[in-house]
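One chain of protein is taken out of this complex; the other chains stay put.
Right, subunit A next:
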């Protein structure tokens, strides 16, 4: 599904990713974890082509992404901070994105699910953070793409919406989709993820299942295992 080889990225003097290799197989939910500034968002943005790597190659669905933009047709992306053009109405934004992607979409169902009907005629600038995030989720999930990338999807969501998001994720997973998530909520990861990728200082520090991680760090609790991993000396 996604193949990343020897990826390097520097912002000025700050080496964010170095020699990163990663393979994500098709199907399932994968959590990309790591402390703040470990390069999670940069990795995701590199896969999306928003960040141009200094070195290395990335391919999505078997095709190299260099100088290629059509592959993004197969990706649904939820950005970390829902920054939308403030003078657009929710309805207009949805229509615009549909027009740009020219793909079948099921936004009505999602709008109903997240109870966004009263906000459709409101301008995006006037919405609260949580409502914006819901709009963000609708925009992401309304298309049917094999790869879904979510950067901190839980930010600002109330518990009821969080449950709906989880159901949505499980549904998409059962449809055979590949889902990549970054988050800091370990409970969410434990509940949802089939595999985890742990980034530290721009490298993949651990890749495997939650069970493997707990066995490796000799911890019984996932949260402690994650905390222990960065201090755990590995020979892998």
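Here is the rule we go by: a contact is a pair of C-beta atoms (placed from the backbone, for glycine too) under 8 Å apart; a residue touches a chain by one contact, two chains touch by 3 or more; residues count from 1.
Note that in this section contacts and distances are computed from a predicted model.
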Identity of the absent chain, which is to be given by its UniProt protein name, from "ABC transporter permease", "Sarcosine oxidase subunit gamma", "NADH-quinone oxidoreductase subunit J" or "Tryptophan synthase beta chain": "ABC transporter permease"
Contact residue for the chain not shown (choose from A:57, A:73 or A:209): A:73
Residue touching the undisplayed chain, where the options are A:8, A:101 or A:203: A:101
Residue touching the undisplayed chain, where the options are A:26, A:50, A:115 or A:160: A:50
Touch residues of subunit A, complete complex, unshown partner: 11, 45, 48-52, 69-73, 75, 77, 79, 83-88, 96-97, 99-101
